[in-house]
Structures are given as C-alpha cells and as structure tokens.
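Below is one structure, written out as structure tokens, with a few remarks after it.
Note that this complex is displayed minus one protein chain, with the remaining chains in position.
In this document, chain identifiers A, B, C, D and E correspond to the written order of the chains, with residue numbering beginning at 1 in each.
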Amino acid sequence: MMNQIPYIQRPSLVYTPGQGDPNVTRLSDWITEWDGAERFHAALIGAPLSKSSISFSGAHMHPTVFRQLFSAFTTYNFEDDVDLLPLRVRDLGDIVMHTTDIPQCHHHIEQAFDEVARRLPTVVPCLIGGDHSITFPALTGLQRVRGERIGLIQFDAHLDVRDTASGGRSNGTPVRSLMETGVLRGEDVVTIGLRSFANSKQYRTYAEQQGVTLYTAKQVRERGMQTILGEAIARLKMNVDVVYATFDIDVLDQSDVPGVPAIGPGGLSPLDLFYCAEVLGAWDRVIAMDMVCVDPNRDTRDRTTRISMHVLLYFLTGLAKRLKLTAGHA
Amino acid sequence: MMNQIPYIQRPSLVYTPGQGDPNVTRLSDWITEWDGAERFHAALIGAPLSKSSISFSGAHMHPTVFRQLFSAFTTYNFEDDVDLLPLRVRDLGDIVMHTTDIPQCHHHIEQAFDEVARRLPTVVPCLIGGDHSITFPALTGLQRVRGERIGLIQFDAHLDVRDTASGGRSNGTPVRSLMETGVLRGEDVVTIGLRSFANSKQYRTYAEQQGVTLYTAKQVRERGMQTILGEAIARLKMNVDVVYATFDIDVLDQSDVPGVPAIGPGGLSPLDLFYCAEVLGAWDRVIAMDMVCVDPNRDTRDRTTRISMHVLLYFLTGLAKRLKLTAGHA
Amino acid sequence: MMNQIPYIQRPSLVYTPGQGDPNVTRLSDWITEWDGAERFHAALIGAPLSKSSISFSGAHMHPTVFRQLFSAFTTYNFEDDVDLLPLRVRDLGDIVMHTTDIPQCHHHIEQAFDEVARRLPTVVPCLIGGDHSITFPALTGLQRVRGERIGLIQFDAHLDVRDTASGGRSNGTPVRSLMETGVLRGEDVVTIGLRSFANSKQYRTYAEQQGVTLYTAKQVRERGMQTILGEAIARLKMNVDVVYATFDIDVLDQSDVPGVPAIGPGGLSPLDLFYCAEVLGAWDRVIAMDMVCVDPNRDTRDRTTRISMHVLLYFLTGLAKRLKLTAGHA
Amino acid sequence: MMNQIPYIQRPSLVYTPGQGDPNVTRLSDWITEWDGAERFHAALIGAPLSKSSISFSGAHMHPTVFRQLFSAFTTYNFEDDVDLLPLRVRDLGDIVMHTTDIPQCHHHIEQAFDEVARRLPTVVPCLIGGDHSITFPALTGLQRVRGERIGLIQFDAHLDVRDTASGGRSNGTPVRSLMETGVLRGEDVVTIGLRSFANSKQYRTYAEQQGVTLYTAKQVRERGMQTILGEAIARLKMNVDVVYATFDIDVLDQSDVPGVPAIGPGGLSPLDLFYCAEVLGAWDRVIAMDMVCVDPNRDTRDRTTRISMHVLLYFLTGLAKRLKLTAGHA
Amino acid sequence: MMNQIPYIQRPSLVYTPGQGDPNVTRLSDWITEWDGAERFHAALIGAPLSKSSISFSGAHMHPTVFRQLFSAFTTYNFEDDVDLLPLRVRDLGDIVMHTTDIPQCHHHIEQAFDEVARRLPTVVPCLIGGDHSITFPALTGLQRVRGERIGLIQFDAHLDVRDTASGGRSNGTPVRSLMETGVLRGEDVVTIGLRSFANSKQYRTYAEQQGVTLYTAKQVRERGMQTILGEAIARLKMNVDVVYATFDIDVLDQSDVPGVPAIGPGGLSPLDLFYCAEVLGAWDRVIAMDMVCVDPNRDTRDRTTRISMHVLLYFLTGLAKRLKLTAGHA
Partner (left out) sequence: MMNQIPYIQRPSLVYTPGQGDPNVTRLSDWITEWDGAERFHAALIGAPLSKSSISFSGAHMHPTVFRQLFSAFTTYNFEDDVDLLPLRVRDLGDIVMHTTDIPQCHHHIEQAFDEVARRLPTVVPCLIGGDHSITFPALTGLQRVRGERIGLIQFDAHLDVRDTASGGRSNGTPVRSLMETGVLRGEDVVTIGLRSFANSKQYRTYAEQQGVTLYTAKQVRERGMQTILGEAIARLKMNVDVVYATFDIDVLDQSDVPGVPAIGPGGLSPLDLFYCAEVLGAWDRVIAMDMVCVDPNRDTRDRTTRISMHVLLYFLTGLAKRLKLTAGHA
C-alpha cells in the first residue's frame, strides 16, 4: 500500500485512528503514515540502533516507545495558543538495521537520508534515535545531497569527539567523525550543556583546537539559555548555510531523565531544551534534527521519552510558526 | 464505639498511639479518630474512588497510604516555627464505595458532604481522593447545605471540562459538571497550572466562554506564583462568599510526582503548591479542600503521597494561623 | 602486600587499572589503594555501618557502590578546567565492623580515625558512610589526636540531637553526642538545610539552647547558598581552629535523592551542595569530611551515590585549589 | 475498511505484517484482522474491562499486551509437530467499554456475543479478558442465540458465587449470576483448582447445594489432571449440549503468575492448564472459551500474559486437531 | 485498654473489624488483640529484629506486613474442609526492640517468652520473625519456665551452627547457641532441607559430632517429605518431652521465595512445608513455632509473606485438629 523510501520500512505497530473523545486531537490522530504522494512538512524517521553504543543501551527501543506515546498527548500547545494540526507531519517508519553488521546499519542511515533529501527536499526530517552514532551518517547523507555548508548545534553532556581508532564509529564519536571526514568544520559546531567529570581534558583540547564552540551546563545556569542560544545562533549565522540540530537527551539532569545510559547530576533542565527546540524549529536555516540516547529499557514510566516527545513538539511548534501555520485562538 | 457520620466508615487500619520518642509528636500521635462528640477544626475524609478515572488509576489507595505515612512526619513546621499540635484535626474515615455502581459512589460523596456540612458547620473538611471526579459531588453536597455563592480555585494541568455525554462523570469532567448543574458559575472558577499538549483547543474555548480564568504553568514560572495567586484571590474576592480549593497533584512536574496517572514535563514545583496551600489555609473564605489523582500504585517510595501530605500540612499551617492557634517558639 | 591502618581492611573488590580509552582518565585509574609508604593528600575510608540507623537503612552498602562507580566518572572538572589528576587520593579501605555489637563498630571508627590522625597528619580523610552515627566516633578520634578546637558544619534535613537515653548512639544523635561528651561546643556547630515536619520543636529548642546556628532549606532558597555559607564560615572562623564537614545526603530534595531513608520534599538542590563542597574543600581549616545516609538498596540507577560522588569530587576540586595542584588548560 | 461487528471496535494498535525471518511464522504474521467476508475458524475478542473487579485490577490492559506479544511466539507446536498455520484465526478487536457505567459494559459484552453467535455461528470465539465478570454476559449472549443446554468448565482458585446484593455483578459473581438467571444449571458446572484460605465455607455450601462439581488444586496434584479432567468431561457429557470453558489464570501458583490480582501459593501448574486447554480445544462440544484476570500492570516481563497466550495456543492446537487441520511433519 | 505482656507492645497498626462481605470470614475478622483476660489457644508474637542478620535483611518488617495480609485470606481450609474460626488465636503484639543494643533485643525476646510460658501455659506461641537469631532466646525463655527436655525440628537451607566468637549471636548461630548453653542437646535436633554450596564442610562435621540429624533438600525430593518427616518425628519421640518447630523460609526454592536474604536454587517446595506445618500443628508435643528470615523489603507482591502466612495457617489447621476444633462441612 505504502510507497516506501528505500532503506526505511513501515513501523511495526500502527495506530488505528479515530478512537477517543472527538473534542480532542491526539498525536495518534494527527501523525500518520505517508501515502507516498501527498505533500507534507516534517518527517519522522526512526533509527532503532543501539549496538553502536559504548555503554549498554536500549536506545533502539525508543522509536517504538515514542510512537506508543502518540495517544498520550494532544496537538495543542496551550502556552502559545498554537494547535499543530495544520502542520502536516508524516511517519516514514524505521531505517532497516542489520543484526550483526554495525557499519552496515550506519550505511543504511546515510542512504536513507540521502534518499529523503533527494526525494523530499522541502521536508524537515526528524530522526528518532537510536544512540548518538546515528548523527554522523544522517548528516553525511543529507549534506552530500544538499551540498551546502552545514553547521551543527549539539545539546550534549559530552563532547563526542572520541578517537575512532580503537572502538570504531560509536556513540562517542559523531562530532569527530563529521569533522575528520570533512562533512563539516569544527568552527561550525556549537556544543551546549557539557558537564564536569563526564569528559576528559584531552578531548576538550582537541575540540577547541578544531574550533568547536563549547558551553557548559554551568554557564547556561549562570548566563541563561536565552543568552547562550543567542550567541550560538549568531556564531552559526556567520558562516553556515544550513543547520542540523542534535539533541542528546543525556544533556538533561538525572532527576529528569532516568532513561539515558550516562545519567549524572548538574544537567540542563527540560525547559531549557524545550525553549531551544522551539527557537530552532522557527529558524529557517534548520533543515533537520535528531533526538538520541533515550533508553526506554531503563526509564521509569516513559518519563524520558515523554521529554524527547516534548522536544519534538516544541520543535514542531517553532516549525509551524516558521511556516505561518499557527491557527490562532478565536 | 465511634459515632460515625452516615456514608463514612472508619479507616480499615488504625494507628496505636504513644509509641516512639516522647520528644517528637508525629502525625500519628496527633490526628486521631473522632469520638463523635468533641469539637475540632479540620476533618480528614477519604474518598477511595478511582474507577471513575479515564486513564487507569489506583488513586483509591491514596487515603490508606496517606494514613500509613502519618508516622513519617512530625507536627512541627520548622520554617515558620509553628507547631500544629493545638489545631484539632480528626480522621472521620472513608466514604463508603460501591463495587460496580460508580454513580452510587458519587452519590455517597455528595451525601457525606451534605451531612458533614450540616452536622459540623465550623469544621473544614479536607478530602483525600480518589480521582478528580470526587470534587463535583463533594462541592455539590457542601453548597446545597451552605447555600452561599461558592468559588473554585483549581490547581491542575488539565481543564477538566470534558463533555459528560460520552463517558459520564469521570475525572475529566468535574469543572464542567459544576458549571452545567449550576453549583457554581464559570466566572467563579480559577485554574492554575495548565500545560501544553495535555488539553485541547476546543475545551479551552469552552472554558473561556464560560468565564473561567486560566493560568498556564509557564505563566506561573514567568510571573511568579505569588503574583498569580494574588490575582486569583482578588478575582474570587470580587464575587464569591466562600471558596473550595482543589489540588490535582498532576499539576506538578513529572520529576516530582511519579505517582499520578497523567505525568508530563513542564509542571509546577511542589514549593509553588505548598505556598498556595498555606495562603489558602489562612484565608477565611476557604471552607474545604481536596487533593486528587495521587496513584500510589505507580509511585516510587510514596514520593507523591509525601507531597500531597505536605500540601495538607501547609494548608493546616495556614488554618492554624487563621485560627490564631500557632504556638510560638519560646 | 598492603601496610594497612589498624581497624581498616582492604576493600573487598578492587579495580584492575589501565582498561579503556587512553585519552580518558577515569576515577578508577586515579584513586588506588595506598601502598603504605607514598605520601598523598586525601584518604577515602569506608564505614559500612547502617545497623545504628533508626529507620531501616542499607547505607552500609554505600562504600562498595561508591567504588563501583569509579569507572563511570572522569577526573576532569570541565566547568573549572581543573583536572584532579595531580591530587593524590588513596583508598584505605573499609573500617572493620562487628556483626552484632554496634558500640564496638563505633569504637572501631573512633580508633581508625585516631590512627589516621596520628600516622597521616597531613592527609584529609574523606569518610564514606554508613549512617550518620559514624560522625560522632570519627570526629571524636580525630579531635583526641589533634587537640584543637573543632567546628562542625552540617548539611542535614534533621537536627540529629536526639536523646541517647532510649535508643543509644543512633543516626539521630551525633550532634548531641559530640556536644554532651565535650568534643565540641554547640556554638561551634552550624546546621544548614533543616526541613519542616521532619524535626520537633523540643529538639530545636535544645539545639538553640546549646548555641547551635540553624538554617532551614527555605532560608537557603530565599537568601541564596552563597550568603548562608558565607555566614556559616564567618561564624566558625570566629572561634574554631579546624572544621569537620558532614554531608547528610538526605538534606537534598526527594526528587534528587531517591536513595536515602528519610526522603521528603522541600530539600536543597545538589548544585547547592556541590558549591559548598568545593568552597569547603578549598578552605584550609577543613581537615575532614564525611558523606552519610546514602542507601543504595532503595536507590534507582545509583542516582544518589552519583550525587555523593560529586560531593566528593567538588570537595577534592576545592582541595586541589587549596594545594595549588590545579593543572590549567593549556 | 473493516466490516466491524457491532459493539466491537478495531484494536488500537495493529501489526505491520511481513517483517522478520521468512523461515519463521510468528503469530503476528498469522492472526490478522477480519476483512468482514472471509470464512474462518476462531475469533479473538478483547474485553478490556477491569472496573468490575473487587480487588484492584489492570486486567483491561490484557488484550493490548496479549496482541503485543504476537511477535514473540511462532505458530509451530514442536511437541505435537502441529503447525497452526492452516487454522484461520481472526482478531475482531475489542468490545467497546463505557468509562463510568459498568452495567453498560456488561451489556455490550452480551450484545457482542449475541451478534457473533448470530453472524458467525461456526466460529469459536476466544474472549481475552478483562476480569471474571465478563463470563456472565458473554455466556448469556451466546446461550440466548444458540438455545442449547450449556455447561461450564471453570479453572479457578475461587468459586465466584458471591452474592450480587452488595457489590453488583463483579468478578466474584459470574457463576452465581449464570445460575440465578437460569442461563445454566449448577449441575452443569465443574470448577477445578479451588484453594484453601481463598474461599469461604458459606459459599462452598451454596455451590454444593446448587449441584456444582468441585475439585481442589490439592486433588489435582494427588489424583492427576488427566483423571480429574476426565471426570469433569464425563460429568458434563451426561447432560449438556455444548460447553463454555473459562480459564481464570489465578488458578495457577503465584510462582508462575505474578500478574493476577489474587496471587497465592498452592496453585495448579501451567502444564496442567495447557493440557486441559488442548483437550478442550479438541472436544467438539466446546463452543467458546475465555481467559480472565491477567493483570499486566503487576506482571513481570509479561510472564502471565505469556501463559495466557499459551493457554490459547494449546486450545487452538486442540481445535486444529478437531478440525483435522494439523499439517504433519514431512 | 489492653493488659499487655511485659516486653511486648501492641501492634502499631490495628484492623478495624467487620468490613467486607458478611459471608466471608477474613483473618482480620478472626485474629484480634488479646483483651488480657479471655482464654485462647494460640498467640501471635512479632519479633521485629533483623540487625542480628549476617547478610543485610529487612526481616524486622515481616510482622507488620504479615498483619497487613490478614485481609487477603480467609479462615477456611477448603482442601480439608476445616474452618479455623472455632480456634481462638490472639495477637499479643511485637516484642520491644532497642535501636542499637542487639543483645538487649535478644534479652527482651527471652523475657517475653519466659512471661508467656509462665502466664499462658496452655497457649501455643507462634513467633513471627525477624531473623533466625530469635530462635535462641525464644526457646531459652520457654525452656527455662517449662523445664522439660525439648527437641528442635528445623527447616532450613543452612545448619546455623556458626561460631559465635567472631560475630556474636547472629542469625547464623541459633542452633549452636542452644547446644552450647545446654538448652537442648544435639541429638534432639533434626534439620531438614540443607543445600549444597550454602554450608561448609567444617560446620557439617561439627553438627554431626553434636549428634544433629541432617536431611538435605535432595533427600526430601528423592525419598518424599512424608518419609523424612516421619523419621524426624520418630527420632524426636525417642527422647524429648516437647518440641519447638522453626521454619526458616529460606529453606524454599528461590523461585518461590524472592523475599529471603539468602536465595538459591534447589530448595524445598512450599507444599512440603505446608504439609509439615499441618502435621506438626497436630502433634501434641509441639509447644511453639517460629517463622524467620522473610525480608519484605526484597519481596515481590508479598509472595514470601503469603507463604509464611500459609505455614501458620496449616500449622493452625493441625492445631485445630489436635484440639478437636474442626467444624465439619455439613
């Protein structure tokens, strides 16, 4: 029935629409599978890969749990009085993964993003990880097709610039891989939310030598996210044509996100992240985003996926504003 | 032994008093069963009903878990240097519920509040839910006896104005039911703590058409709870004779209340709620309060009930101040 | 192989060093057993005792879980750009405990601290509890050897001045025991973080009569930790020669520390505690510290031990600054 | 698309077929939605009702969790060398439930079974509860259409003959309700698996007076299930035209079924139940079956639903044998 | 109100009788507090002590959880058609424990059993542990008053003959302590259920040298519990006047008892233990029993306490038979 994008298969479980209170639009009534023909604004794509993670991770479950929560939330942003309903979001399904060949998995991601960029050039892909290794192939596939100078804004407790010599392209390496392969330049990367006792001095030195702009979680608390994000955007605006936003959910404090592999204290607050997601969704240079390292296996009551869901919803609120699709409150 | 109020039965488990350190007064030494004769200030009443909940809920366990925690806290408000001991609080027990007839359960609540209002007119009833459907019959019973114009101050992530046509009087409907039956007017309702992606635009429109005053959690964060509560009280003071306060504990952030059915990020903080409880306890127009939607079945270490307990204790601190029963620190 | 301090035995599980990414120094690569000869700056000592706790506690597990987390964190304080590597920290092991003789356990702690103070006078002992009863014998042993006037700065939701008549020297009594035995004076004690409904008025009166300086968690929120800690230090500076810092982790809010016996809302934030730990580590009068009442048995994902670990790491950051051992970022 | 039976709606989540190893047929590849036209042998029908339960129950979740496990099991009965593939089983969906009107829910079940019996007279309905209250309306609807004398074989730790006067038609009352309304006669009921300290003498006396045949779990252990089931079938064969089998999963031992509301020791073993399910599936007088009181909310790793799934699969193995649809092993 | 036995205090939570279905007698309707005057047959006494345990244990919670389950079971033994109602069982409460003085706790147990033996000579005390250290003082107090030659039948995975030199009178030492202090002779002890890899050869040698009769769990499986118990009773009958039965619940397999400190595979089945409890309850030489080492803190759904509860109920069934108090089924 569906005209699938290569390397992507339909989600394994699909909602039956039209159940529940007719006065309420749930996400499950709104985000549907793509019929292969209709035009739309944003695409959900799952990347159920966690075998590339250094520490044990069940992040491959995240796309499925993410979809299961579609019935728990509505389309209505009460704070901004924006109903997301006019924004057309389609679920393309999950990128096909190989059981034992991890480089093959990354190749599929790269190809899938190549295909999406080629076939759906006006659509904003939203990648539901998976661990952080997926950002490298996704951004690589995207950049190859678009050819523009691309910047990266990364929300992360960790630098993710590990040496690939020892363990290959794991979730500790995407930023280094992107720079080493020339997909982007260090000066076009901004990382926000770095934490103490979760990184090494050697890797900080490396990142700074590459020109990466770094902000710690403490700086965010002291100077305010509005200021930090403003600086980050100003920095990126100087050089890049387009921007990819990557949200590693472990940037948040362990009291908020029990379901990430590397939990720790001293992290950012979800409200900071929601704010950034909305601003970035509204910024017309942002062409794609991902959310990674949510591990439903260690979560409690899907709290962490509820937060990644809100990151998406605030990003889509911004996108709706960008596209002038906000239906005002009569 | 006990002279019970009709429709209310004794709690199933009762504390044996007088155990523990004699230098410490625990709640279990202070809140005792009513003997049917003595005069007192505030009444605890359990409403162990959760079958009226739209989403699966164990909120009927809350009154029992609430009482079990009586030995975990003391009567002494250290911050304000107020010992609650002079305030006389009695536990009337639990409203009798029917196994399979939910409207009958609501009728019992209404009758119990009718009886309490009639027999104990000076007592402030504190209703320990149960899900939010209990507010409608409780307030109805109360208002019928008192006959005054009554206002409602509601702390809630949700509007609770669902249409009763499809699912009957569930926990999504109390505010609408109160307005539709004429127990109170929309203009006498203030709701604080509403959240995005947890309500629908249609119901917001309905509530606003009824004249309900709405504040989002974001507004509370931006303008401060002191300001918002001040406005709410000013609004209610204009028209109403007396006020009923309802605390739906799901108004709080999911990092604070794992034990509510509809958890989500972006909620209020417990400190906001404790502040409001104390201010409302001290306000002489407040004649009753309830705390609803705590689900001990999904809680961890009774954290959510510990918070509802503190809502009560700060409310009673306010009441002690109202009644000039605060014993100063020598 | 090891030249052990009397009353202390080697940890039961020891890390095999030198595994993992060579560009990252983990705590397990840095904190090693003492060889009995080399000079070092700070000593970790475990006190696996929880049978002295009034409420059920698995705090005796904390030293073991604490060490297991050595591989989860690095030595690099990103925020301050301080690598702790030059600071020499050694793990002396755990104080030997008796199965059924609790006073004997306390005696061992006292003797162990006597020995450490005698043999390693320039080393700062960091005691990993155990419940709060351990502070009394540790500080007693220390003070006996040093003979100086010693002050106590206590972070705690509770006063810990219970009468020892009924239950002996439990985790509710250390501050009273220290004052009653003359190890220190009430006027040399500052307690920060006290909470409502967790103490009794009688004990507050007792503490104030002894001259103890008290700050509630609410005061910290209203006036800021920087101000409160400044006052506390000023107060102690007036009279005492040296200072012992005790961190009862239950001073933090229940949303941050699921793994303490007496959880509750309204507590301090971990960031407050990290700040204090760093300031106190840097203050040259601070000669020892302990961290108590972490119960790994009731924790989730070792969140609470991760916080006690950060309290230590920020304290050691301060100590590195005190000793001018901070290696700047090139 | 679907031609739905009245009172039944499509399942909320539907599997996407054809993913996975082509050499393995999973249940999710085999049990599909009915297209409203094709002929088939057995129907799955969910009854997501647990508000009628005396003790707190999440049994309404069972149909959904049951379907989610379709991908965890294959169609191949290795022990008997029977592949279930030739047997056509269709999922009709879930009976529609009302939020607050429990008698209405029971009415829907009765009507749904009336419709199924009328429209699909050769199909064997397999009802996925829900709590045990659903057996009364299901069997009532069925019997009304068929008009035959119907027997009941019940696997249960409890008699389920409670008086409906106090609590209405709860999960403690189905057998009594069926006898009192004349749907079946006490002498046509056999109950197997009754346990000590889980029933009252008064109700046993009542059941025996009605002519119900009773077997305790202890009798099963002492005499063997083959003997007991043989007697039960012989007893039923004497009088009844057709038989309804009801499996209350709480008949099993608590070590096997953590996910039932009323767990206890001394129960039957799953192997006993699988044996009975296969024998009854193969018996041509058995026209329907149900599985009740599985509470996924309190289960661990869906162990209890895995057992109810096997009860169904062994029942269907029997049915395949009855219909000569067993494909032998070449 | 109550005329308490010295060293025993009332339970902290007491059931309110007379709620629920009038056709069902629950344990909470039957086991009540003693009024200090009426005659009765068996006494429940809680010993909330677990600090004497070698491995971490929450067995002190067992008496409270035990009582909370009184509402989950009925008085009717369906298998034997015996209603326990005519047997008068009274709850004397819990033995008072000291917070930090474990030998004092043991002294209280000894004194309490001395008092009970003196004041209530015809009553059979049933001691609800607590860890296994309680058997030594209980049996000592009992024997001192009665003066008879007493035998011990012990169900246990472990020998419990550890040397008291190192760790004092812990839960590993009761049998050795009883022999060393001359309360009983090794030849009057039978231990059933010993397991591999859970004991040492040295202690086996010691026990055999003392004349203790030993049976492994494997022997029970191979020869049948009926045979083993028959031999044990025959052995004891030869020499002793009276018998004390101690049930260490860790004798059962880990699949049945998640809530004991020392879980392991290869254990006895609950049915074996229920059988023994009933036989011993019916034997007129058995004058007391205890159940130890149930740790509700590590249990799931109180499964382990449900089993200890059934041990008591089968023991009381035996006692009812001994006393000819079985009310037959009309």
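Following the convention adopted for this analysis, a contact is a pair of C-beta atoms (placed from the backbone, for glycine too) under 8 Å apart; a residue touches a chain by one contact, two chains touch by 3 or more.
Everything quoted here is computed from the prediction, not taken from an experiment.
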In the full complex, displayed partners of the excluded chain: A, C, D, E
Residue of A:I8, A:I31 or A:I54 touching the missing chain in the full complex: A:I54
Identified contact with the non-displayed chain, of A:R169, A:R185 or A:R204: A:R169
Where the missing chain touches chain E, by residue: 162-163, 166-167, 194-205, 216-219, 221, 254-255, 258, 262-266, 298, 300
Residues belonging to chain A that touch the chain removed from view: 51-52, 54, 56, 58, 60-61, 98-103, 133, 166-170, 297
Hidden partner chain, residues of chain C it touches: 9-16, 19, 68, 71
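We adopt the following convention: only the chains that are shown with their structure count from here on.
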Intersection of contact partners for chain B and chain C: A, E
Chain separated most widely from chain A, comparing mean CA positions: E
Contacts with 2+ other chains: residues of chain A: 255, 300
Contact graph of the chains (line, ring, star, complete, other): other
Touch relationships between chains, expressed as pairs: A-B, A-C, A-D, B-C, B-D, B-E, C-E, D-E
